[in-house]
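For this view, one protein chain was removed and the others were kept in their places.
Our next item is chain A:
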């Protein structure tokens, strides 16, 4: 922005914002209100996706591609929001997705509710900074209370039933709840397979998700190995190799290509012939080297020359070419092999081993994939997702990823709070109580924070077709009377609203993150009082 400082004819200073007509400007309360409006609109879009009875959204990209999703972060990023505050909300959802992986809808709804409450306070003439201070205090109380009501769930490698229940909670709102148990089990199993329990670390790189349309969701399976979306390089190579010794190469089966710049001049016939001989020998040497180290299958990151390909076939060496970078790493990890960059470095101990490598074919279009099973190292797994159409496969992948994140979070920290908005209701009661102790204006802001927390159970109840206010007040009074903090909204109409009995768990860190980040973001928005937008040139 380019402002110019000048003086008028009487010597009084004033500032000119250059080309004022090209810019729109909003200031003060007007700006804050416009922001709140925008944030509320965004929150309202995803609000109906919340909970096990929430609905999905169709998003049509500028190129006409369709995404159908229930995942907050996906919806937000694909909406292509122009509004600045809307973009902040997108970032909010994304940060929850990157950090926690789940609860991306909840955080947006909470932020929207907080801003809605803030608007009322602004109308009463409370200064935005006082509001954000009050929210800050309330948030501290709520987070402290979350810790208090959280429970530790015991789990071990043998007893994963509680992890399973948490994964189910995460999957409950997605379309994959058609095969609820199966998907939850896949999420738990895949995470446990790759988790480093000592360091409490989970490397998501080791879990690959491969999708293929066809069949149905229930055909989805966890493969303890690697699936590579490639064919064998020669159509006549054997389609199945047992007790595979796999050579993993990152050098092409092609004539040598030194990296230093060089020029090879052929001036005589003799040189020409020698070069021919050399070329031939290189090919044979390459294949011989692979053969000598005892490999019976080759995976290569690069392409093969026709001659090399034919030689490989003649030497009964099935080969896979153009294996992508991440896949080749995964393959190396899964088979305990080493990635070999030069043929000279090949030796038998660098080979990976797998019980079985086979080609799977699908449908009528000659679609093949190579499955590497019974690997030496079970630390790399692949989830193979099937479904009747492209959109459902994509959505299933996203849902599984969320569920896996939940399980990962529990491995990091096995504290849980109760879902079905039980934690929110309990925090709301606590904040309300604490507000009465505060003597300053912040009291109002804190009460508003409590009301904002109520927005989550209300949305849940509304999405489930229950009367929101009636349901919420019933649960709230029950919580206070009975002193049980695990009472929530009975979305599935089971007749039980104790989430402990319904086994609806959310990881504590996820909820805590939601509260903290949403509050932070609301504070930020409340602090903005001036927006200057440059109009683009073509709009003139």
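Some points to look at:
Here is the rule we use: contacts are C-beta pairs under 8 Å (C-beta built on N, C-alpha and C of every residue); 3 or more make two chains touch, one makes a residue touch a chain; residues count from 1.
Going forward, contacts and distances are computed from a predicted model.
Per its UniProt record, the hidden chain corresponds to "CCT-beta" from the list "Dolichyl-phosphate-mannose--protein mannosyltransferase", "Trans-2,3-enoyl-CoA reductase-like", "CCT-beta" or "Proteasome assembly chaperone 2". Only one residue in the set A:153, A:192 or A:213 touches the chain that does not appear here, and it is A:213.
Of the listed positions A:158, A:198, A:306 or A:349, the one in contact with the omitted chain in the full complex is A:306. In the full complex, chain A touches the omitted chain through residues 33-34, 37-38, 41-42, 45, 48, 53, 55-64, 66, 68, 70, 75, 78-83, 86, 175, 178, 213-217, 234-236, 254-258, 262-269, 272-273, 275-276, 278-280, 283-284, 305-307, 309-311, 313-315, 361-367, 387-392, 395, 464-465.
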